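Only one protein chain is missing from this complex, and each of the others stays in its spot.
For clarity, chains are labelled A, B and C in written order, and residue numbers in each chain start from 1.
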Amino acid sequence: MAEAGGAPVLEAPVLEAPVLEATGLRKEFGSLVAVDDVSLRVQPARSLAIVGESGSGKTTIARMIVGLERPTSGTISACGHDRSRPARSVRDRRRRGREVQIVFQDPYTSLDPRQSPQAAIDEILRLHHGWPDQRRRERMAELIDLVGLDIRQSRSLPRALSGGQRQRVAIARALAAEPRILILDESVAALDVSIQAQVLNLLADIRDETSVSYVLISHDLAVVRQLTDEVLVLHRGRVVEHGPTSRVLDDPQDSYTRRLRASVPRPGWKPVRGLPAGKEQEASSP
Amino acid sequence: MSAGIPVAVAEPGRPRVLIGVQSTGLAGIASAAVIAVATLVAVFGPLLARTDPELPNLSLAWIGPGGGHLLGFDVQGRDVLSRLLVGARTSMLGPLVVVIVSVVTGTGFAVVAAWRRGAADAVISSGLDILFAFPGILLAVLATAIFGAGLPAAAISLSIAYMPYVARVLRGAALRERSQPYVAALEVQGASASSICLRHLIPNILPLIVAQATILFGYAMVDLAAISFLGLGVQPPKPDWGVMISENQTGIVQGYPLPALAAGLCIVAVVIAFNVLGERLFERAQAGRG
Amino acid sequence: MLLASLLVASFVIFAATYLAPGNPIAALSGGRSLPASSVHVLEQRYHLNAPFFTQYWYWLGNALHGNLGISITLRENVSTLIASRIWTTAGLVLYASVLILVFGIGMGLAAGLRPGLVDTSTVVLTAISAAIPAFVAAIVLILVFAVKLGWFPAIGNGTGVLDDVRHLTLPALSLAVSSLAIVARITRAAVREERERDHVQTAISRGIPARQLIRRHVLRNAAIPITTIAGITIASLIAVAAVVETAFSLNGLGAYLVQSAQSKDLAVVQGISLLLVTAFVVVNLLVDVLYAMLDPRVSLGSRAA
Partner (left out) sequence: MSEPAAASQTVAPAPAAAAAPLLEVEGLTVRLRAGGAMQPVLRDVSVTIRAGEALGLVGESGSGKSMTARAIDRLLPDGAEVDGSIRYEGHDVASLSGTGLRQYRNQVAMIFQDPRAHTNPVRRIGDFMTEALRTNLGVPGAEANRRAVEMLEQVGVGGGARRLRQHPHELSGGMLQRVMIAAALLTEPRLLLADEPTTALDVTTQSEVMAILDDLRREFGLAMLFITHDLELAAAICDRTAVMYAGQIVEVRSSDRLHDDPLHPYTAALAAARPDISRTAARLLAIPGRPLSAFEAPAAECAFAPRCAHAQEACRAALPELAELDGGLSRCRRASELRGRLGTASDG
């Protein structure tokens, strides 16, 4: 089942065109190969998890998909448009913005500290849609309501908001472009458990209402289980296993996936010393 | 005093050190008041002067305070207070020009380097490193040797000398801002580089820019006065605080220290005010980031 | 980087003086009109007809061999003129540096480690003295210590080492006063910042005695920013020395540079500028080297990283 390098195979035959497809992705930073021959495919309204630890290359993949890094080789296309190369025009760049959006990990740095949620969302609505004021105001109210913020919160500056509230703003801002794909780059990792559950529920609701596809970048297997249909396990830049999330987590085939699975604390869990002394990489990973 | 350290408070790549001052609210208010008075005098000073500040009258030389002449007369018998009032204009205007030119160009280079990163940053940074080899005063001496003495040459050369310091500090701040996820989010949205820089990046480092400019003002005032003191800046008989110290220096040994000291005190008071205010702004800018 | 800086600096210095208005022949002749043959001799000797880059190349080559040309006002070798003045400037800068290092860092440490009266008074004192320009310090020091008290001479150079030191004391103090205050403030801030570091908490949690904690974990780490600021400050004295030399009528390089600039003696301006820029760059380089030695995370040449 672990076909490293190939695109994840869905259990059901798929006829629909994928909203996101990447083949043979590779990224080098100097002599370091951060991502090595990774391919993936996301169907409309389906969700893919990219799982790995620090240095696995998962964040680099996310940054290549949204265009913040340029792949050394390989292709990426979203909604049928190639995005392996930098956008040539402003129009092109904005169209890409309406295809794929991203929500980052740290809610404290994800918002301009000088902008209220309303201003931040309005800026994005203006950028993408040539709507009259009234239409924009309505859409803004919808988005604020969708992510569960109240009017007062939507008018305060980010520093008056909690981490969970800020992350809701970041989600609303990403959705303002009405993207087909939303990349969640460890988007719930920095939140307290009780808040994390709220945001995960919110993300599930949004998917039901908008049929957006998620690409979840995460190290947290429980979150992956909760939110995604398929999973891709990365280890040192390479795909070591992929398949339906439930199958991969319940019956991992690859030895690294098994180790990852076994490292998650749960009732009755005992930590085990696996690696021999000094085998772990020494230098801090990028 | 030196041109070498106007902005050493935050050297990128090196541990950031705050000039820590628990300046009380009182010190801040006093500083703002001094700056306000100095600014008003710079604008309206010539209207306040009671006598012609440039007309010598040797019979009055070194005469002390009295008869409505609060600070007495200088080496050439001119009213010291009138010269101070009129001299405020060049003494304040020079630093203002230096600060505006160096901060605007420095910010420009810093933002471009931080935004483009890579090769553009490397080129700009090495260019700045080379400019560092010229201490401000030396550059001014060189410039006046070539273009002749005067405020324009001095102000231009100081602007060039200060620019790399401004650019280096702001480049660090701009790079930090550039790497913030909210900037990446805007890039992913498809916003243009210029709109992200002008609407988000620069406004967010603006408190630091203002603090930097304020501290720089004090340094520019000192350096310009020093250049005038050397006879290379503002030319006598024009009144300028630096020129006044130079002219009346002989009075110190001859027992008439007041004219030189009065001009010196003006410089020190304004510089302290800008330093204190700048440090408070700097602290606030840093706190605002946390 | 050092060589590149110096090369560019030398080029700028040369180009600037090359572009200066005025006919070099007229300057060389002192304004007299010369017969064509003499003009020709001068043009040959100074390569005045050679292309710009060739002239620069000659000049740089000569400078590297210690030949900086001839002063048109004093009709002497610039190198000789510089040599006779260099020790005044060097002595002045060194003297001021020692004052800055000893008193600036000393006051900063005292303030950083002793909150309360010592700290408050240092903060106030340094806030004021940081704003005192060297030439203002000069007139005040002359007034108090030369005119009123008569402890030190007001102007001029000394004869003999001890007398030199006596003559340089007030100038060095004037030169040091604002830099000293700035170094003290940064030292104080560095000590306080290092005290707040998490690793200091670790050391406390392990029962390290206070004195050792301060010495090995606070001061050792604070030494890094203190070295940087002290080095940059001292480097900047090289240029400011001109102001102090002028104020005290000292026969140093800076004052001579200013006089030469006023009399458009360009060979001297070039020579002294080149020397001062070199000194400035070398001191900055030394700071970088020291910095790399103090901070194991930094290797030389990777500062930008």
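To be clear about the criterion, a contact is a pair of C-beta atoms (placed from the backbone, for glycine too) under 8 Å apart; a residue touches a chain by one contact, two chains touch by 3 or more.
Owing to the predicted nature of the structure, the values given are computational and were not obtained by experimental measurement.
Note that the undisplayed chain, when the full complex is considered, contacts A, C. Only one residue from C:Thr54, C:Thr80, C:Ser121 or C:Thr202 touches the chain missing from this view: C:Thr202.
Of the options A:Ile76, A:Leu221 or A:Val240, the residue whose C-beta touches the omitted chain is A:Leu221.
Taking the complete complex into account, C:Asn221 is the one of C:Thr88, C:Thr126, C:Asn221 or C:Ser260 that touches the chain left out. Summarising the interface, chain A meets the missing chain with residues 53-54, 162, 164, 192-198, 200-201, 204, 219, 221-223, 225-226, 245-246, 249-250, 259-278, 280-285.
Residues of chain C that touch the chain left out of view are 197-199, 201-209, 212, 216-217, 220-221, 224, 294-297.
Just so we're on the same page, only the chains that are shown with their structure count from here on.
Each chain gets a centre from the mean of its Cα atoms; for chain A and chain C, those two points are 55 Å apart.
Here the spacing of chain B and chain C, counted between their Cα centres, is 20 Å. Work out the mean CA point of chain A and of chain B, and you get 48 Å between them. Residue ranges on chain B touching chain A, taken from their complex, read 180-182, 184-185, 187-192, 199-200, 203-204, 288.
Chain contact summary for the complex, chain C toward chain B: residues 1, 4-6, 8-9, 12-13, 16-17, 19-21, 123, 127-128, 130-136, 139-140, 142-143, 146-147, 154, 177-179, 182, 185-186, 188-190, 192-193, 224-225, 228-229, 232-233, 235-240, 242-243, 246-247, 257-258, 260-262, 264, 266, 269, 273, 276-277, 280-281, 284, 291, 303-305.
Across the complex, chain C is touched by residues 1-5, 8-9, 11, 13-15, 17-23, 125-126, 129-130, 132-138, 141-147, 149, 218, 222, 225-226, 229-232, 242, 245-246, 249, 252-253, 255, 257, 260-261, 264, 267-268, 271-272, 275-276 of chain B.
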